[in-house]
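Left out: one protein chain. Kept in place: all the others.
And then chain A:
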Amino acid sequence: MAQQVSLGSLQESEREAILQVLYRDREVQNTEAERIRNLKTRLQHLRWKGAKSVSQEYKEKSCARCQQTLGLLLNRGAVCQGCSHRVCSECRVFLRRTRAWKCTVCFEDRNVKIKTGDWFFEERAKKFPTEGKHETAGAKLLQSYQKLSNKISVVPPTPPPLSESQCGGGPARLQELGQFKGFNKSVENLFLSVTTHMKKLSKSQNDMTSDKQHPEMVPRQREGRPERRSQSDTAINVTTRAGTPDILKPLGPESPRRPTSPVLKQEDISSSPVLNTSFSGGLRQGSLISINSTCTEMGNFDKADVTGEIEFAIRYCLRTHSLEICIRACKNLAFGEERKKKCNPYVKTYLLPDRSSQGKRKTGVQKNTVEPTFQETLKYQVELAQLASQQLQVSVWHLGVLTRRVFLGEVIVPLATWDFEDRESQSFRWYPLRAKAEKSEDSLPTNNGELAVRAKLVLPAGPRELQEAPEGTGDEPSQNGQLCLVVLGAKNLPVRSDGTLNSFVKGCLTLPDQQRLRLKSPVLKKQACPQWKHSFIFKGVTPSQLRQSSLELTIWDQATFGVNDRFLGGARLGLKEDLPGGAHTSSQAKLQWQKVLSSPNLWTDMTLILH
């Protein structure tokens, strides 16, 4: 019987069991979230199709849904109770077994409310207005659990059954205990902290009759507490070894009953290749090169020697929410065509990182001069806050015959530190023109926004075996798992001129044998900060394979009318050394990726910088 098991070990199995349930629940919730998203997308499409909205005026006598002209006598249409639009008889849906009806859109709206469970959330909000809509208790518990495990940078799997009489000794050990105090909280305490606010609501809770069947439960629990605590401590020690090799040393011999095996295991770990890559790789920095500095004209222009200066002023108009660049003049420009002493200069600007044509502004072309005067103002509709992540690129070009262009020089102004309030910075200034920065000198990697993802390596083995994997049995290559990746959302993407995107995510997992597994998310339309919440599941991959693999996530703006999809940015995850000249993994991403691979069946949240 359950209560016969010593409470110490029950504690561990409890945590294990509850975590397993939480994970299973998460799977269910993820599936559900995807279904709901699909439903809502479909409704949105239907809304768009049905042209009439409340705000617009339409010709009186036509159906709001199909636009069919309504007659004066026949097919006069009727007003929908839901949206007050007049619709034809074709666009009505009769509610079952009643004579009541709704127009197709209202009916679908109602359907979606049923199917998504929104009706429930709306009802519930009456009592708990602050409750997040689809936030489940399980998700909250998991979150707090992961927060805790993040804090101490270890995953809390089941420890092997170490001796329960293990007592800490020695200063190093004590220090360790202090460091990981948070972990000593049992799962129950953790849950308690999550739900304290709920508990406040009810005092009757304690009135509940305690369990008749286990009268000895309560006193035993109390007795068991110190014992359980020491168990948790051992759990930390074991898992800590994987994460922080430095504080390992005093640990092994401390265990009185098992003097040999922990030491052996410890050695196994410190020689594990995983850890080595993780910690040496984590320090790599400074080689951050943009993988996407594909200037639109990159391959398609000539270069002249860069000379001269350009005069312009930058200001931000709060009233119109626009950035204004007043281009006044240039001097001492190089000749676009040196031999012919010809120069037809014009000025072009981008708000980097957006190099799309929507982000391009140009002045008119001045003919036959190296000292042109433009007196033109180029404007960008952009929120002030957004400018912090952007750079203004002002470049001068010569327009030759047959629209052949020659680069005459550029200025890049980082806007993050630009003081738009300051008068001084609003006045005209001369800026020396520079040659295009070589790729390697490009100190600031282009930041095309951030992508939030959540990843988990799912291994079919039971939790106990999982625990043993980093303990020394090594990475069984036979362990066939799957990599689950939830693409949550992205922000600060280089948006279109109208401030939106029809974006989607591509995931490409390149296995060691160069086999590529590709997946794609649905397109989210008209959103600047898309929240796809889409799951990519790469099946049949082993942990050891993944260590040699790289995962590339790229975000695209879906093309309209057959133009190519626009690349918005991408990020790469992988432990392997960077391919020469290829994409790279930032050191932070590398650490996070390492965490995903070394803590199977636990979700890791990551924010990836897009380049």
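Things worth noting here:
Here, contacts are C-beta pairs under 8 Å (C-beta built on N, C-alpha and C of every residue); 3 or more make two chains touch, one makes a residue touch a chain; residues count from 1.
To be clear about the criterion, contacts and distances are computed from a predicted model.
When the unshown chain is looked up in UniProt, the name that turns up among "Geranylgeranyl transferase type-2 subunit alpha", "Ras-related protein Rab-3A", "SWR1-complex protein 4" or "mRNA export factor MEX67" is "Ras-related protein Rab-3A". When the missing chain is restored to the complex, the residue among A:32, A:309, A:337 or A:565 that touches it is A:32. Note on the undisplayed chain: of the listed residues A:41, A:68, A:136 or A:386, the one touching it is A:136. For chain A, the residues touching the chain absent from view are 1-3, 5, 10, 13-14, 16-18, 20-21, 24-25, 27-28, 31-32, 34-35, 38, 95-98, 100, 110, 113-117, 119-120, 122-124, 126-128, 131, 136-138, 140-141, 187-188, 191-192, 194-195, 198-199, 201-202, 204-205, 207-214, 217, 221, 462.
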